[in-house]
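This is the structure I want to talk about, given as structure tokens.
Note that this is a trimmed complex: some chains were dropped, and none of the rest were shifted.
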Amino acid sequence: PGAFAQEPTLTVFAAASMKNALDDINTAFTNETKIKVTASYAASSALMKQIEQGAPADVFASADLEWMDYGNQRKLVKSDTRVNLLGNRLVLIAPANSKTSSVTINKDTKFTELLGADGRLVTGDVRAVPVGKYAKAALEKLGLWAQVEPRMAMAENVRAALALVAREEAPLGIVYETDAKVEPKVKIVGAFPEGSHEPIVYPAAVTTQGKPDAAKYIQFLRSDAAKAIFEKYGFTWLNKPAA
Amino acid sequence: MMLSLDFAKRLGQVDIVAKFDVDAKAAALYGPSGAGKSSLINMIAGLIKPDRGHIAIRGETVFDSEARINVPAHQRNVGYVFQDGRLFPHMTVRSNLHYGRRMHRLPQDQAAEDRVVALLNLGNLLTRRPGNLSGGERQRVAIGRALLMQPRILLLDEPLASLDSARKAEVLPYFERLRDESGVPLLYVSHSADEIRRMAAVVVRVADGKAFGVEDAAGLIA
Amino acid sequence: MPTLTPEEWTAIKISLRIAALATILALPPGIAIAWVLARKRFWGKSLLDGLVHLPLVMPPVVTGYLLLIWLGRRSPVGSFLADTFGIVLSFRWTGAAVACAVMGFPLLVRAARLSFEAIDPRLEQAAATLGANWFWRFFTVTLPLALPGIIAGMVLCFAKALGEFGATITFVSNIPGETQTISAAIYTYTQIPNADAQAARLVVIAIVIALIALVASEWLARRAGARAYGYE
């Protein structure tokens, strides 16, 4: 009953990686508007398919453009409410005690040397997990993909990739800057140049069946109060209307 | 006619063929180990289905391959004391004893129960479970269980084999009384010529799976 | 460990409710199918057996998707259930219980089946000669003797329901207070930075619950086993 009670309530389906920030924002939103928010955090793919099957979601916040596009095509979200909320940067990390200290990432970077004889380069799944997709695009653009492809290890999500580097299983990893910054057992040793990949974007939108109050929620996500919270958790504030 | 049968059944490499009519109050099956006595009784009880033939118990046909009659075991109302006990391990001795009565929805008959319990000396076993009963104790409970269901025929597969002679001497007369007074006919497997002469009017000899015809029990000389 | 937060309490209550309902839901069909697989020979038996094992063989997420498609409110079955009985599974804790029941089903069936197979059929024969028809034979002899396996199966199903999140989160999402179990909460915490401590707390809670359930089941099973095998 809780989630579907009579009092004004919004249900937000959001990518799991946004939980920390959104929990705080939801509290702030409720304080301000007296509208309760229930958030369901899971993989963007699962959430979108649930919306497709009639889930009672009012707002969808994705870690990934592709699943938002999927919803757009199927008219599951109101495209005019869509906003590219957050951005992020792609960085190269190494275990905190690694000898590798600073790597310039360009077309001449020798990843095979940096990885040693049998080291792996971990990131998200290059087909399915956003961070992996960005990483692959960047490596391809730099002409490094052929070199590193046999050395890739693909984790199920950013956190798992981070854990593999933190545990020194892998000498190098490609993750989001936000995640790298809060893990003390890793250090950032390089950043991917601007333009080596599409901008990293976390979009949000009201679902087609979303309650009128959902627009207020999107509005709140774009407010300065929300900005402060997102930035506190390391996200880059973007707040661009979708093209 | 207490029992009328004529059937055949192949079991593994053994052919069981039986054809006889018994009209005595008690009959014995007599024959060497592996002859087919238990198999024969199983078919009368409805636990094994003959390949062909017919079986009638006290005039009622319970199996007829041509008329496609095969009354299921639970409707034959046949009391069966198995050679191997087969007590229900998860029930107390008392529940074992009452099982048949309950299944037949018979009212509890305390007098009958007391009689059977006393006769078989089950008094201080009633609350125990079969798991650690002695061999003879188990056999006695099995006999009691079959008696208390008020069957229309009693099949006894070596019921006294593991009883001591004192107990035997007590149980035999009870079977006799049962036979004579309550009119429940007995079909009795035994290896003891003495026992058979005492219990049964007629004997069916079983050998090598064959059981044909009936002879006088008095003439039995082991 | 400091005292539990209200959210943790909620997740615990939901987990227990879901695991209990899942076990109850899986039990009757589980026993029936276990019995059929143990005792009957029929065409398509391997197929049925395969079907039962499917939730084990497929990634849980796939099971979750299939449930979403087959039992969601847009599906024929889902709308039939909703219109006829008013039962809505999508995004409800009842739906989570269904998902967990499906995931635990193969475990329950296997354990029950093993116990059915181990029962001496001669005891059922004895019951038949004593006048018990199929129904009574099953409920007074077969089922009580299979109890150790059935309890073991229920434990596996309950434990799986506590640990399951892949199918659940995919089918009914991860809604606090409704479908968010301890497992789903743990999973969520593993997805965000610096939440290892919260995740660890919940893992400990899950372990404690599981241990309590196990000890209780052991005790039950010991009693049932003692009866089934006849020692006491």
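Worth pointing out:
Per-chain residue numbering starts at 1, and chain names A, B and C are given in the order in which the chains are listed.
In this section, a residue touches a chain if its C-beta (ideal position, glycine included) is under 8 Å from a C-beta of that chain, and two chains touch if they have at least 3 such contacts.
As the structure is a computational prediction, the values presented were derived from the model and not from experiment.
Whole-complex stoichiometry, in terms of the displayed chain labels, is A x1, B x2, C x2.
Heads up, the rule we're going with is that only the chains that are shown with their structure count from here on.
Taken pairwise by the contact criterion, the protein chains link up end to end in a single open path, with no chain closing the loop. A summary of chain positions shows that the Cα centroid lying nearest the centre of all protein Cα atoms is that of chain C. Summarising the inter-chain layout, the chain whose CA centre lies farthest from the centre of chain C is B. Note on chain placement: the centre of chain A and the centre of chain C lie 34 Å apart, centres being C-alpha means. Computed centre separation for the pair chain B/chain C is 45 angstrom, with centres defined by C-alpha atoms. Taking each chain's centre as the average of its CA atoms, chain A and chain B sit 79 Å apart. Chain A makes touch with chain C in their complex at residues 1-4, 11, 13, 16-17, 19-20, 38-43, 46-47, 49-50, 53-56, 157, 159-160, 178-179, 182-183, 233-234.
By the touch criterion given at the top, residues 122-123, 125-133, 136-137, 140-141, 144-145, 227-232 of chain C touch chain B in their complex.
Interface of chain B with chain C (complex): residues 45-47, 72-80, 82, 84, 86, 88-90, 99-100, 103-104, 129-132, 145-146, 149.
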